[in-house]
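The other protein chains are all here in position, but one chain of the complex has been omitted.
Note that the chains take the letters A and B in the order they are written out, and that residue 1 is the start of every chain.
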Amino acid sequence: MLKPVTVNYPAERLPDEFTKTLEEIRGKHRFDEDKCVGCGACSLVCSSGAITVSDSQDQRVLKVEVARCIFCGRCRDICPEKGLELTSEFELSQTGSRGEDCVKVEQKISMRRCEGCGRPTFPTKQIDSVKTRVLDKIDPSSKETASRDLEVYVKYCLDCRRTRSYAFNIHPRKSY
Amino acid sequence: MRLSLKKKARVYSPWIFHAHAGGCNNCDIELAACFAPRFDLERMGVQLRNNPRHADIFLVTGPAPKQIAPILKRVYEQVPNPKVVVACGSCAMTGGVYNRDDGKPNYALGGPVERLIPVDVLIPGCPPKPESIIEGVLLALEKLREKNS
Partner (left out) sequence: MTPTVTSFEGALLLLLVSFFLGVLYSYEVRKISARLQSRRGPWLLVPKSLRKTLGTTRLFQPLYDIIKLLYKQSIIPETARTRLFKTAPLIALTCLGAAAILTPLAGYSPFASFELSLVAVLYLLLGVPLAFVLGGAVSSSPWGVVGSQREAELVLAYETPFVIGVFTVAVMADTLSIQSIVAAQISRYPYLLLNPFSAAAVFLAIVGKLHLKPFDIPEAEVEVVAGPMTEYSGRLLGLIEIGKVLFTSISISLFIDLFLAGGMIPELGYPLVALIFILEGFLVVSLITLVHTLNPRFRIDQAFRWYLKVPTLLSALGLAWAYSLRYLHTAILWG
């Protein structure tokens, strides 16, 4: 008889020549706790709307619904901090009767609050990440002005900034 | 746990009917790969029949557009009891990419499968790998064991 090529799944897995393929498989998501800053770029670019960003008083929660995901990898490609990776875990079947019962992956980031109105503004880690990415690399002549303005910016939300824009005097070309 | 002969026979010989509810066909290709030599579902006694009256497991792929929604319900009623419904792929589970930004189904969908017929097993993936489908079928066997009719 011909030797069967069947893999006795689930007692056996695919043989070793498939190891490289198995490592490159796009499976369940995993947020890197340290690297993710909570910017929400993955949610903007998600093809099927599987990643949602919800802000509460002190926390931003990024939730990935694996049920809606099509495993395209755009979220992983666009993450500026390389904080989201698609592991090679693809055995995700489960019993259940609604799509919402399916497994979800979450990431929680702490948020700053506006000092004017108290609403959540930005994740703290995102501010640090902007400082390292932008401030360290701009022209040294404008670096001081920019960092001073940034300190004022991050304290308030957008609406509060608008109401206080005259008092802040932070436009770089204004000269009064 | 000793099974009675009735439940043992149900677990040892499940027959699958594959209902294609309008999708991109990728999940169907992966299902066909499950019956190919590399991953062989016939080892567990599973047969892929094309007649819903002969089937135990009703495997749905694809988001169900509006035109096929009544047909899907009618074919579901033609499967004799006891039966298990498996929603295979992200389109069958939640509508997949065919959703609006606010998460609701778009103008063409008759809903994900759970809005039309009661679902028992969910297999995420786009498309799910044949190993995932085999795992889902094994879970469906466990559900079949619990049904009492």
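Going forward, a contact is a pair of C-beta atoms (placed from the backbone, for glycine too) under 8 Å apart; a residue touches a chain by one contact, two chains touch by 3 or more.
As the structure is a computational prediction, the values presented were derived from the model and not from experiment.
Tell me which of B:V11, B:C24 or B:I71 is the one touching the absent chain.
Of these options, the touching residue for the absent chain is B:V11.
Name, in rising order, the residues on chain A that touch the hidden chain in the full complex.
Residues in contact with the chain left out: 1-6, 8, 10-12.
What residue numbers in chain B mark contact with the hidden partner chain?
Chain B touches the missing chain through residues 5-6, 8-13, 36-37, 40, 42-45, 49-51, 53-54, 56, 78, 80-82, 138, 141-142, 149.
Note that only the chains that are shown with their structure count from here on.
Compute the distance, rounded to whole Å, between the mean C-alpha positions of chain A and chain B.
A distance of 33 Å separates the two centres.
Can you tell me which positions in chain A touch chain B when the two form their complex?
4-10, 25, 47-49, 65-71, 90-103
Applying the document's contact rule, which stretches of chain B touch chain A when the two form their complex?
37-40, 43, 87, 90, 93-97, 99-101, 103, 112, 114, 118-126, 128-136, 138-139, 142-143
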